[in-house]
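Structure provided below as structure tokens; questions to follow.
One chain of protein is taken out of this complex; the other chains stay put.
Going by the order they are written in, the chains are A and B; count residues from 1 in each one.
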Amino acid sequence: MKILKSIYNLFFVIFFSLFINIALANVNQLNDYYKTIRCLVCEGQSIQESDTEFAINLKEQIQKKYDSGMDLKTINQELINIYGEEISFNPSNNHFILWFLPLLILVIIFFLVRNKYRKN
Amino acid sequence: MIPLLGNLIFYLTLFFIIIFYLGWGKKILLQDQILLYLIYLGGIVPFLLLVMGFAISDFSILNVIQNSYIDDPLFYKITSVWGSHEGSILLWIFLINFFGIVFLRSNNNLQIHKQIIFISSLFILYLLLSSNPFVYVENSSEIDGLGLNPILQHVLFVIHPPTLFLGYIGLIIPFVLASHILATKDFSKKFFKQMLFWSKISWFFLTFGIVLGSYWAYSELGWGGWWFWDPVENISLIPWLLNTALIHSLQVSIKNDQLKLWSLNLALYSFISAVFGTFLVRSNLIVSVHSFATDPLRGLFLVVIIGYLFLVTIRLNIKSIIHFNQDTFSLVSKESFLLLNNIFFIAAALTVFIGTVYPLFSELFFQSSVSVGAPYYNFAFNMLMAPIILLMAFAPQISWSKHENRNNKIWITIIAAGCVSMLTFFYFSNFYFAIAIFIAAPIIIQSIVVIFKKFNKDLRFYSQWLAHLSIAIFIIAAVFTEQFDQEENFIFEKEGKSELLMNNGNSLILKNIKDTLFSNYQEILVEVSIINHQQEYILTPSKNIYQPSGQITNEVSTINQWLNQYYATISTIESDRVAINLVYKPLINLLWISSILLVFSIFLSIIKRR
Partner (left out) sequence: MKKSLILPFVGLAILAICTYFFINKSEKENKKNIALPSLLFETEDFYDKKTLNQKDLGKFYIVNFFASWCKPCLAEHPLLMELQSKGIKIIGINFRDDEENFVQWINEHGNPFFHIIRDDGSIAYEMGLIGVPETFFIEDSEIQKKVQGPLFYEDIEKYL
């Protein structure tokens, strides 16, 4: 029982530390940032992988803005204003239902199962 | 001739199916067994006919005209069969019937086969009504065919879709078995053993198919990565996750008579998820690289099929709830750990599923279009997988029913893993890699300890051991590649230098640009070489322009250095300049090796039965 409890505790510590870390992690490199921008003409690829005219131009423009001192957050907001939210592979915080779902699903299943098995 | 024959056989098969269902077999002097064989053969032969049609370039079939080119090599002519939507549905039917006929040899329970045949007949109807590959056209001698999509002309493509389909459809046997068990309430061990065997077969093909697809995207499409969270990839991952959970849960069901309803429901849902995934892709509801031509009728039919499967499942679920509480085991036991494993895998599958359909849902209800991609999955999926992988190190050593002998070994392992991960953090100063090490190291440590302590001859033990170990290696390799890859773009101007310096001090030299004409494509090949300590490595990325369609593909060129790889593609080529994209991918080969080991591990446990 003790072992199990400590293992569970460990889980949740790791879980939340990961959660916080990934949520706070900023994309620092431009190359990583390109991976979060969808190439609108190539169905499912990001502009980092694509070599269509659209992707190449977008990369150049972003590079230009970045070099002129604009930070990635502003660039991202500008991109969303121009192209709409589907340009970003990274759903905004407004879709928090999506971000919380994995945790929620886990908790729901967990409680359902626990209640079922506790009777025995 | 072939179109007529193909249609005829299908209608005949449907006729036999009706006879079979009405129970009139005896009236026309046919035993049920023989009738079953006839029906299954009726689903198998048309596919072979179409293969023949493609092989001899029979241009009286519309599908052959649309998807094959007379000058294509024979090999690619045949593989064009499943390059189109119609052909792949035909392959789907072929495989259902193929599995049916194989399964008939080990189990001739009519009730079970009735279900397989019913599902198969739904697909046959679907094929005949909305996407018939056997459409006859007036033959004229001038036709050369429109050609197969050039990106599909690759050896890996030849085996990738059929392998994946084998995996998907292999799940049909656990599905029908589970629904049979739930319907008759006959929980005998024999059925569970058969389920385990078939789900292992399916797992083998699924894993192999996913790895092949991934390797194809990496080496052929030139995307520069191995996993993209593309809808089609996601959709193949969902059945894989559920099937993985199923295999684990079935171990408990067979060994200890517990978690039976978990296993049965997992079996039901893994097949449904496979069909549903295919439906999502085929109906173009979700945009993906693999998109096929849209036709609303097709979507509608697949909805009917999935609706039927769902109804069956939900009815069975409701029935099964009464039996839910029959499991008894202590809180610390192998059972409880495998239950936890089930929970996490189901949650992961649901997360991937929700992420995949969320854009659709958001468009419909929130009137807001959104893209869900790698950043989301990397966060959500890894989060759910991390705990389960940590568990993997210890769960196999815990005993069944009740774990008695407690020891501190768990803590020693965890502390050791913590130390190693701290060291890696200081050495590489990369947080994610350190986390990966922390999660994967216990498995490796435990695997080594176990193999020394408990030398046994049980093949099943080795298959489990190898599977878990290769997962650990896979995680390390994957995170390492993702975190430490280096991408550089080199532009060679016509009048400029032909030697450029790389970040790591080596130099890249442009040697030659070749332009060659092949039977069905034109190849523009750029030869560059990397000079590293007097040693020269030659890379030859190229762009191919395929004939009838004018489509351009990027050919990747790679150089292996032990486990690391240089990966080069041409990003642009113009009259006065060439741009080469060069990526250094450390440990990428370890990733492929560990995936192959994973596939091999399940193979070990399958052959053990024979």
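As a working rule, a contact is a pair of C-beta atoms (placed from the backbone, for glycine too) under 8 Å apart; a residue touches a chain by one contact, two chains touch by 3 or more.
Since the structure is predicted, the reported quantities are computational estimates derived from the model, not experimental observations.
If the hidden chain were put back, which residues of subunit A would touch it?
Spelled out for subunit A, the touching residues are 40-41, 52-54, 57-58, 60-61, 64, 80-85, 92, 94-97, 100, 104, 107-108, 111-112, 115.
We take it that only the chains that are shown with their structure count from here on.
Mind checking the centre-to-centre distance between subunit A and subunit B? Centres are C-alpha means, answer in whole Å.
Result: the chain centres lie 24 Å from each other.
Touching residues of subunit B toward subunit A in the complex: what are they?
223-225, 228, 230-231, 287-289, 291, 324-325, 327-328, 331-332, 336, 339, 343-344, 346-348, 350-351, 354-355, 358-359, 362, 368-376, 378-384, 386-387, 390-391, 406, 410, 414, 431, 435, 487, 554, 571-572
Under the touch definition given earlier, write down the residues of subunit A that touch subunit B in their complex.
Against subunit B, subunit A makes touches at 1, 3-4, 7, 10-11, 14-15, 18-19, 21-23, 31, 35-36, 38, 42-46, 48-49, 51, 56, 84-92, 95, 98-99, 101-103, 105-106, 109-110, 113, 116-117, 119-120.
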